[in-house]
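The complex appears here minus one protein chain, its other protein chains still in place.
Per-chain residue numbering starts at 1, and chain names A and B are given in the order in which the chains are listed.
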Amino acid sequence: MRAIVGSARRANIATALLLLVVLPPLTSHAMPKLVEQHNWLLLDRGIAAAVAAMSLNLLLGYAGQISLGHAGLLGVGAFTAGNLITRMHLPMLLATAVAIVVSAAIALVIGVPALRLRGLYLAIATVLFALAMQYSVFPSHAVSSGSAGVAVPRLLWGHSYLTDNAVFASICFVLFIGAWVIDDNIVRTRVGRAFRVIKENEAVAQSFGVDVVRYKLMAFVVSGAMAGLAGAMYGQTIGHVDSATFDLMSWSLPLVIMVIVGGMGHRLAVVIAAFFFMILPDALGSLHAISPIIGSALLMMTIARHPEGMADLLTIRRRPAAVSDDDDASVPALPDLPLPPASLRSGVVPQPRGNNALLEVENVTVRFGGLTAVDHASLEVPAGQIVGLIGPNGAGKSTLFNAVSGLVRTESGIVRFRGEPIQDLRSDQRARLGIARSFQQVGLAMDLSVRDNLLLAQHQLASYGDTAAVLMLPGVAERESELRQRADVAIEALGFADAADKPVKFMSGGQQRIVEIACLLLTAPDLVMLDEPSAGMAPGVAENLAARLRELRDALGRTVLLIEHNVPLVMDTCDYVYVLDAGRIIASGTPAEITADQRVVEAYFGAAPDAPPPVARRTRKTVGAPS
Amino acid sequence: MTGGVTDLLQARGLTAGFGAQTVLHGVDLDVAAGEVTGIFGLNGAGKSVLLKVIAGVVPTRSGSITLDGTEIAKLGAERRVALGMAHVPQGRQMFRSLTVEQNLRVGAHVLRRRDRSAYAEELERVFALFPLLAERRRQMAGTLSGGQQAMLAVGRALISRPRIVLIDEPSAGLAPAVVEELLESLLRIREQGLTMLLVEQNIRFGLRLADSACLLQRGRIVYSGSTADLDSEQLASYLGVGRLLRGDLDVGLDRRRGVKKEPTGRAGARS
Partner (left out) sequence: MQTIVLGLIAGVIYALIAVGITLVYKCSRVLNFAQAEIGTLALYWTWWLSGDHHLPWAVGALASIVFAVAVGLLFERFFIRPIATAPRVTLAVATIGLLALLASVEAALFIGSIKQLPNPINAGGFTVAGVVVGPSQMLALVVVAAVALALGAFLRFTDFGLGVLASADDPVAAQLMGVSRAKVSAFTWGVAGALSAIAALLNEPTVGALAPGVFAGLFIGGLTAALVGGLSSLPGAFAGGILVGLIEAEIKAHLVFASMPDLQYVAMLLMVLLVLLVRPQGVLGRAAA
């Protein structure tokens, strides 16, 4: 499926995996004394724990959602499998499959509050879920015989049971590989990037057009499915489960320990940590009671001293290419904001229906409590023009932007995009229609690299389904490499090649702003909304921005709505300007008309000597008296 | 630039950075008492980092910083505040859920510890400078407009009777009329002889306020000296200023030259 280059390596990996699958039963049969059944059992438990840890890693390590409810999800898997096998005589593999589906469904239900909430609130809900499961549901007569629990026999078919722990290890290992491959596919595609940006900042995720609800639920469902698999495996390993099997102390907390000590988001390290902590109590012998103390102490040490976890020891540290400390004193090249990709340059100029306006705001009012932030504002942004929105601080400009991009609800009024009302759509839906915006506070995923941010910006251009991505269907990989190429070209043009893989948070505020604008320009959406893009930009970069905006309009026929206090920039680029004051549009016109409007001068430019716009600017000697 | 005894703040050989990246490579900086020193440069040149290193928010890797002769490079930010440093942080950073007056009281944290009776006096001075803050003293700071927040941020810094104020991009995000008003306030404060260290991207604002300039490029100082002596062509090329903002730059420089003072008299005249 992937490139041919990797095929030899893949063949080797496949051979190694096959050996790992075949060896346990062979060893067990040929040399039964070599490894005792007890140790095979330990291996089975280790594999189940590894899958459980991968499940939490997906949720916590990738998507950043803390779950202390995984004990409950594992229990759902084990109790489902147990009941299906003992009461309905389903074969164990079929029962496992059903357990996976049931756990995924339950995870979906606890994931639903995630729709409305950010991060930590959900963690508390998952604790309650685990306790409700442990104390009320698992001991209930519906799923077990009270505190006696339920048996989970390894029923192969009919009346034949699997007793050899080594053969069972092979089966578990095959299932484990399946989970591993799915996890790997997620990481490599837009699904994994969506998870990571959600982990970092949900508002940013939405502005990139990532459907936060959908991906959070997806993380829960996939994690729940893996937990169900792990639970069913564990149940079959030990043969009998009761409500005490899956409690916070024995599963939820140890899983967090495995993921953190291994290293959040580092699958291999998490799997190794899972085996380690599963085997630790046995290795300690009579001291097994201190095993959880060791685990939690390691967790605390890891978080405070070594946040990357054990994974740090596994990866060969790629030293960043030495930042050239001996730069010559010549003026560094200014960053060049990227051009939209070639494939979009041939794009047809968007043809709005009916009239020529791409965006129409009609009588929109936004209120916060008693405060009217936007008061019956109307404006029209014609396709292929740059329209400015200026006004004093607190006039409601950003709120109007939020109303157009869907971050606040309008109380009344209509927002039309290409003639269609959009005021009832979610912000990510509006983003997918072709509306993109920047924020006053930089809207980037700060922990992700410049490259990842540029890839994320192209989320909607990644034209493959998420299911296809999880299964790595043909075409997904090709599409991915195209996106990467585009990001690389943009990085080169910005002059950020040295810093491409550095987290954005290590860049200066102005550089972050440049990356954010680059993300917007890269996708060339039909409507680009910029909220004070030049704030914090060096003068030279602001000039570069002005040139790019004109190019976006002239060469690509894109439309721009611009909030900006940099008066020369507004006057130079805008075709038309609206002035907002106290939530109302008080004037509109060409830049020249606006600068001549006495109301605007009073409300915005101020009567000070140097403040008026460049057309009228001369160095005057009068000293203004600011009001 | 040898300010000698009049240098209130001196930095020598400052280096700083994040992880493997070095942002400042041995920066020397002199801030003369009673002057406004502006730091200019491109994005990523290290202006804000330099300000944060001096504030003590970003650790110094090597080099020394002295405030009125006292070595402060190893001190925490709050210790430097206690020694007379005050801040108008980037983005103004109000305490949104506290009232205007409570914000000012927190600003006077070190003053009240030193001399509780001085607080009432300072409060009156800030209210005299910004009467609007007096009117809104019981209002939550989070509900102030951007311009009012800028006034509060400046007032909150002044109220501690600082010896030096560090100001990070005060005009960012403000409407032109408010920027002008803020500039007038800061010019008035400058006339009272307060020492300021300023980072500002609005070139007109920065040049009009700063007595001396310090040009940063990739973490190194490439110019330091009086703003009035700056060559406009050179400055334009360092900052990448072209046709669009050239007007702003020239206005700023002209203004500076207009108000240029005799270098010998200024330290004494203000204190």
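In this section, contacts are C-beta pairs under 8 Å (C-beta built on N, C-alpha and C of every residue); 3 or more make two chains touch, one makes a residue touch a chain.
Here the structure is a predicted model, which is why all the values come from computation and not from measurement.
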Remark   = Answer for the absent chain's shown contacts is A, B
Request  = Check each of A:25, A:292 or A:413 against the chain that is not shown and name the one that touches it.
outcome  = A:292
Message = Going by the contact rule already stated, which one of A:101, A:148, A:303 or A:592 would touch the omitted chain in the full complex?
response = A:303
Note = Where A:260, A:310 or A:585 are the choices, the one touching the absent chain is A:260
Query = Of B:6, B:22 or B:93, which one is in contact with the hidden chain?
reply = B:93
Remark   = Touch assignment to the omitted chain, from A:22, A:101 or A:128, lands on A:128
Note = Note that chain B touches the absent chain at residues 55, 57, 76-78, 81-82, 87, 89, 93-98, 102-103, 105-107, 109-110, 112-113, 142, 156, 160
Query = Taking the full complex into account, what residues of chain A touch the chain not shown?
reply = 60, 64, 66, 68, 112-113, 116-117, 119-121, 123-125, 127-129, 131-132, 135-137, 139-142, 199-200, 249, 253-254, 256-257, 260, 289-290, 292-293, 295-297, 299-300, 303-305, 307, 368-369, 371, 447
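In this section, only the chains that are shown with their structure count from here on.
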Inquiry  = Please output the residues of chain A touching chain B within their complex, sorted ascending.
reply    = 319-320, 323, 325, 327, 329, 331-332, 334-335, 390-395, 440-441, 499, 502, 506-511, 513-514, 532, 535-544, 546, 565, 567-569, 572, 603-608, 610-611, 614, 617, 619, 624, 626-627
Task = Mind listing the chain B positions that touch chain A in their complex?
result = 18-22, 25, 41-49, 90-91, 145-147, 169, 172-181, 184, 201, 203-204, 208, 217-218, 220, 222, 237-245, 247-251, 254-255
